[in-house]
Structure formats: C-alpha cells, structure tokens
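Inspection log for the structure reproduced underneath, given as structure tokens.
Left out: one protein chain. Kept in place: all the others.
Chain IDs A, B and C follow the sequence of writing; residue 1 opens each chain.
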Amino acid sequence: MDNTLFEYLDYAVYGTAILVMAIGLYGALVKKSLLKIVIGLSIIDSGLNFLIVALNYYKGGTAPIFSQGYLDGSTKLMVDPVPQALVLTAIVIGFGVTAVALSLVIRLYRHHHTLNIDQIKDLKW
Amino acid sequence: MVGTPVLFVAIPLMAAFLIPLLGMIWKELVRIVPGLVLIYLLILAVNLLNYVMVHGPIVEVIAGWAPPIGINLVFSTFSGFLVTLMVFLGLLIWLYSYRFKRNVDYEPAKKYFLLLMMLITGSVGIVLTGDIFNMFVFIEITGISGYALTAFYTGRNSAEASFKYIFLGSLASAFLLLAIMIIYSQLGTLNMADIASKIHLMKPGYKIASMIFFITALGIEAEIFPLNGWAPDAYSEAPGPVGAAFAGIVVKASVYAIIRYTYTIFDLTGTYDLLIILGMITLIIAEVLAIRQEKLKRMLAYSSIGQMGLVFVAFGFGTEEGVFAALFLMFNHAIIKSLLFFSGSYLVYNSKEKYIRETNGMAKYLPLTSFLFALGAFSIVGLPPFAGFWSKLAVLTAAADSNMILIMTLVLMVSVVELVYYMRVVNRVYFFKKDENMETTRPTYNGMLAMLVLGAIIIVIGFYPDAVTGILHKASAELMDKSHYIKEVLTLNK
Amino acid sequence: MKKVLIILLLAVVGYFTASTFFDIGFGQQPFVEGVKPVKDVYLDKTVSTLKVANTVTSIVVNFRGFDTLGEVTVLFLAVTALGSILYKKRHQVGERSVLFSASKIVTSGSKLLFPAIVLLGAYVFIHGHLSPGGGFQGGVIIATGFLLMLLAYENFSVGHTGLSIIESLAGITFAGVGLLGMINGGTFLENFLPTGVLNDLFSGGVIPIIYIAVGFKVTAELTGVIYTVLH
Partner (left out) sequence: MIYFILIIFLLLLMIGAAIYAVNQKDLLYAVIATGIISLILSILFYLLQAPDVALTEAAIGVALTTIIFIITIRNTVRYEEEEKTKFKSEVK
C-alpha cells in the first residue's frame, strides 16, 4: 500500500470508529424506545472494539501466531497481541451485559406493555 | 501468614461455581455456603491485616509472572483495611437477609445469595488488584451482580431502576476501556505501579484525556454529581440489604479506584482541586435534594451521595490529615448507612410506597429498631459522642490545616441541613401518632443481631476512636507514599 | 432542543477523542520512546517458555489468566441474573416462544448441520493454543449449533440440570487448576505441567486444559442464556 493512501486510512479508520461510537451514543441518549437504547449501547461497544484493535495495528504486521517454521526475527513483525486479548474479554463481557439489559426490557414490557420510556417513567429520571 | 490475597477471589468463585451443584443436594446449603465463605474471608482478612501492619505490604503474583508482565494483587494496610471492612459488612448483610427470603421461592433465593457473594467478591477484587484491566473486569462482575440484585423484586418498579443503572454502567465501562487503551497505547503496560513509574513520559494531552475518561467512568459508580442518576432509584427499589451493600461496599470500591488513579497513577497538578470541586458540588446538591425527598430510602440514598461528596472533598485536600479524615468518613459511613438501611427497611416494611410519613409513631411498636435508627441518624449527622462526630471533626481539622475556611463553613452548613432532614424522620418516629392502617413487622432475630452489632460498633468508636485511628493513620501514610508502592510492586523477585 | 444539546455534547466529546487518537496515529508503534512494552515479553516468552503457538491464547489463558477467570464469571453471573430477572412462578411458565414454524428443509438441514457445527466448535477449542480460536470461540460456535436446533425443532430441549452441572464442573476445573498451581508450590494459575514441543497438540502445559474447560463452560452458559430467553 502507498504511504499517501495509508495516511488517509489513518483518519478514515479512527474517524469511522469514533463516528460509529457517536452514532450509538446519540441513539442511546435520544431514542425513546428501550430496545433502541440497547441497540445504541451495543453499537457503542462495536465502535470501541474496532478502535482498540485498530490502535495497535502495525503497518505490515502479521497475526501474532507462530507457524511451523517461524523465523527468529519474526516477533518484530507481529502486531500487538495484548489489545486483541483485551478486546476478546471486552466482547464477551459486552454480550453478558446486553443479555441482562434485554431481559430487563422483557420484564419492563411485561409490566407496562410498552417500550416507550415516556410512558414507563414511574421513577423520575 | 495463614493464606494469600488471591484466596479472596479464588474461594468465592469456587464456591459460586459449586453452589448450583450443592443446591441439588440440600437446598439449605445455598444460603449457608455464602455465609461460611464470608466468615472464612473475614478470618483471612483480619489475619492478613495483622500481618501487614507489622511486616509491610504483601504483593501477590498470579500465574508466576512478575508484575509488569503478569497480574498482581496488593494487600497493603490501605487496601487491606477496606477489604476487611467490606467482608465484615458483607457478612452482616448476609446475616441480616438470611431468613427474610423465606417468603421468596427457592430459585430466586438461591440466586440472591450467589449474587450477593459475587457483589462482595467483585468489590474486594477492585480494591486488591494492581492492574487496570483486571480492575475493569472486577467492575463488570460487581456491575452485573448489582443490576440483577436491583431488579430482584418482581413486584416493584425495580426493573426500571435496574435499566437506568445498566444504561449508565455500560457507558461507564465503555469510557473506562477507552481510558485504559489510551494509557496502554502510550506506555505499553497495564500494571498500575509500572504506569505510575513511567507516567512522566506521557504527553500531558493524553494524560488529561485518559484522566477525564477515568473520572467519568468511575464517577458513575462512585455517585459523583452529574452521573449519579441511577443511585436514588436503585437504592429505593432494591431490597433493603442490597441498598446497604451498595452504600457500604460497591461505592467504597469505586471511591478507592478513583483515589488510586488520582493519588498513585497520575501525576497531574490540579487533580486535587478537581476532586474538591466535584465533591463540593455533589455534597451541596445531594443534601439539598435529600431535604425534599418524601420517601425514606430515596432520602437515605441522597444522604449517601452527599457523604461521598464529603469524602471526595477530604481526599481533595491532598494532605495526610485529609486522607485520614476521608478514610475515617468512609469507615463510619459504611457502618452507619448500613444500620440506617437495615433499620429503615423495617420501619417501612409493610408500606408500598415507603413514604417517610408512614413511619409515624413506629417507636411504640418497634422500640429497638427505632432506637437503632435514631442512633444511626444522630451519628451520621455528627453529634457527639457517636462515631460520626470524630470523622466530621477530622474533616474540619484537615480543612483548617489546609487553610480552607470556606470549605469548613460549607461543611458545617451542610451538617445543619443533614440534621434537619434526619431529625424530621426521628421526630415522626417518636412523637407522631401512628396510622392505624399501618401494620408492623418485627425484625427477625438474625436481622436484629446484625443491627445490634453495628449499633455497638458506633457506640464503641464514639467513646474510643483509637480503636481504628491507628490503622487509618498507617493506611493514609501509605497512600501518600507513592514511590514506596511502586518499589514494593516492581522490585519483586518472585 | 434536547437533541441539539446532545449533538453539541457529542460533537465536543467526539472532537476531543478524535484529536487524541489522530495524534497517536494509525499503523505504527505508538509507544513513547524509551519504554519497554510488555508485548515484547509476551511474544518472546510464548514460544520460549510456554511452547504455545498462538500468542493471544497464551495471554488470555496464562499471562492474564486472572482476567479470563473473571470473564467466565461475568458470563456465569449473566446467566444467573437472567434467571432471576425473568423468573416466573412454576405455573406461569408458558410454552417456548416460536420465532417461525420451521419447514421440512430447515428441520432436516439443521439435523444434518448440527453434528458438523459441534465438531467445528470442538476443533476450535481443542486447537486453541495452535491456531486462531479457543475456548470462547469454540463454545460460542457450539452454542449457535444448539440455537439452530432450538429454532428448528419446537420440542427440542436441553436439560437445564445437565447444563448447570456442566457449567459448574467446568468452572471448578478452571479454578481448581489455578489452585493446584498454588498447591504445587507456585502461584495461582501457574503452569505446573511439562510444556512439551511447540505446535504439538499436547503442548503448553495447563493452557489446553483450561481452554477446554472454558469451552465447555461457555457452551453451557450461552445455551443457558438462549434457553432462558426463549421461555
């Protein structure tokens, strides 16, 4: 890949990740439907995971897996494995939180028969 | 030494995985086993605290890799004190709620004790760990247990309160991850001591960015003002003992996390002032809102937020006296607020909406519970000769030493506000005529025992504060000595 | 009005974050001069000491195994929380909700695919230390297999007791292996088995054992999540 093109990619990748997070945050804050709020939260998580993996990508790097006849110097070429391990953890935790949030949505629907937060507001926000 | 700090996490996790199996053998075991685990942890915590007071901090390595590479746990006087406090409170909460779940079905009751145990384990993990990502994992463990416990009663609006909590909690975890990654991308390490020793290499811009994200994320859990929307609802909708667990255990762990970041990890100037400003705003707004509340548990929740504000103010002085005062406040608040939640939930046990006016004249029917509530109320306001007096005095002394007269006057004024709204409740309990329709429920024996233990502690500390001040002075000296912490962790030859 | 304020807030926060990250830069080593990042140690020690080919696995299971223990606990708690939030009294438990009634093609196709999916999942978590994948990925793949069967057959059911037994046993294995490391004179989760030869199936000491336990646990937990939500 060209270096000039790569520079554009710099802005494109981070910009997209942050934009996706912002869109998710917008959805979570503005939308009235409980399910929309959960969707917004899961979009934030997606953008964040992308940002973290992109952060420690190394140009021309390879996946951090040693194949049969690896060279001694090949660790220098490998991308950083730590953020990948962290994102792995974050994805699984995010799934657990989403599942709990959705079960709460089902509970609220059973009580109020609506998903609109304007009509659920028994407690003050 | 009888054990190592990792047992604080390993034993409860082992028990948590075992409980579903044990429940198949004998149903009562799901209630008993968490209590046994907590008793064991309390013995372990006291023993280790004694050891640490003499021999200095224990740094435990996990998976055999020395700190910058692997994860480590630090059991020092500071963290050990908090751990002991949390486990002790957890044991009392278990004792208090042991029997009152009789009217709940077996399945949810089984889950209640499991989740309560994991809530305590998560908080203990936050305090013990020496690794920022590991702290994130423990925060999530605490969070998920907290969401489930808030929504425990199906009859109330608890699901809505829990949804608010989960909403803010997810945002908090996103911000926290962002902050962690900014630090990692610069320093290539996740260990707290290692970060603290290298933080001066980072550009100030990045430091400020990650600091802001950290404070926002942890402020949600620690109830700092604009971010504490979840707290009053969660406290008032959750079962009574869970409210006590939030006030006494979860919030303490989050405050610890913020303090660890501001005192040990970041070396930015002006963070102390930030803490004072945030704490002051939180304190004033929460106390003003508390006076307007009509429901008992919401009032207690706002009072709890206000106390946390005061803790932040005390930490913000940045002096050893300030840290001492803050720790003393945290200790007192944990004990007293638990007592208030325990006794308060029996005062409004049978009412549906939990209004303060429904506590009218309860003193005649529940004399001991009302007395304990009054004791807690007097103590948290800071009247002598109860425990709360000494911590308020310590805050005022620390403020005077730092020449912050304005803050002294504000704290005194806020105390008057506190006095007003607590006395309002005590007045109703003792001197109003009881509503005939209200039924009363006597506390169970184990619930009473838990309350009496807390009441006894308040009186003992009130007359003999030296019982804890020795540990607190040592802990605050240790928190101030940042280089010692770094050295202790990093020069560990495994 | 509220929308405008929120968009303004988002713009400020977004600009702040974006400027920070644009400054860090994409595609190069971002670490500041003069620090030794821990990733070099990880990459080095993975081959020389642990004899594991996949560095991500060695980090997840060994170097930062404590995180993984916590993560598994988070999933376990999520299942527990789901059970307590969606709890109904016994007589209220209704039929399973059916998303769509499956046609003949779907049912027989699912039956055909199900063993293959389970096999793939098992392969992924057994070879977690050699190739991409591991306990989480394999467990999730097997759980999707169960999901397929649950969707295709209205009366397909997984034993709830069996699931919780598998889950508990796998969790105990994980924590127990950790404690064994401590009993053997080392620290919690420390490797105490011979590490073998790189790229061998039986290599890496306790790493494959832990990852297989994680695989079983994740399978049981995620199937439990789907099962609880469906009812």
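In the analysis below, a contact is a pair of C-beta atoms (placed from the backbone, for glycine too) under 8 Å apart; a residue touches a chain by one contact, two chains touch by 3 or more.
Given the structure is predicted, the values throughout are model-derived calculations rather than measurements.
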Displayed chains contacting the withheld chain: A, C
Touching the absent chain when the full complex is considered, from C:38, C:147, C:163 or C:189: C:147
Omitted-chain contact residue, chosen from C:134, C:181 or C:224: C:134
Contacts of chain C with the absent chain, listed as residue ranges: 54, 56-57, 97-101, 124, 132-134, 136-137, 140-141, 143-144, 147, 222, 225-226, 229-230
Chain A residues that touch the omitted chain in the full complex: 1-2, 5, 8-9, 12-13, 16, 19-20, 23-24, 26-27, 31-33, 35-36, 38-40, 42-43, 46-47, 49-50, 53-54, 57, 61-65, 79, 84, 87-88, 91-92, 95, 98-99, 102, 105-106, 109, 113-116
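To be clear about the criterion, only the chains that are shown with their structure count from here on.
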Contact graph of the chains (line, ring, star, complete, other): complete
Farthest-lying chain, centroid of Cα atoms versus that of chain C: B
Centre-most chain, if every chain is reduced to its averaged C-alpha atoms: B
Interchain centroid distance [CA atoms averaged], chain A/chain B, Å: 30
Length of the line joining the C-alpha centres of chain A and chain C, rounded to whole Å: 16
Mean-CA-position distance for chain C and chain B (Å): 30
Chain A: positions in contact with at least two other chains: 21, 25, 51, 55-56, 82, 89, 93, 96-97, 100, 104, 107
Chain C: positions in contact with at least two other chains: 17, 24, 30, 37-39, 42, 64, 67, 71, 74, 77-78, 81, 85
Complex interface listing, chain A residues touching chain C: 6, 9-11, 13-15, 18-19, 21-22, 25-26, 29-30, 51, 54-59, 63-68, 70, 75, 78, 80-82, 84-85, 88-89, 92-93, 95-97, 99-100, 102-104, 106-107
Partner chain A, residues of chain C touching it in the complex: 2-3, 6-7, 10, 13-14, 17-18, 21-22, 24-30, 37-40, 42-44, 46-47, 53-56, 59-60, 64, 67-68, 71, 74-75, 77-78, 81-82, 85-86, 131-132, 136, 198-199, 218, 225, 228-229
Contact footprint of chain A on chain B as seen in their complex: 133, 137, 140, 143-144, 147-148, 151, 154, 157, 159-164, 166-167, 169-171, 173-174, 177-178, 180-181, 184-185, 190, 229, 233, 237
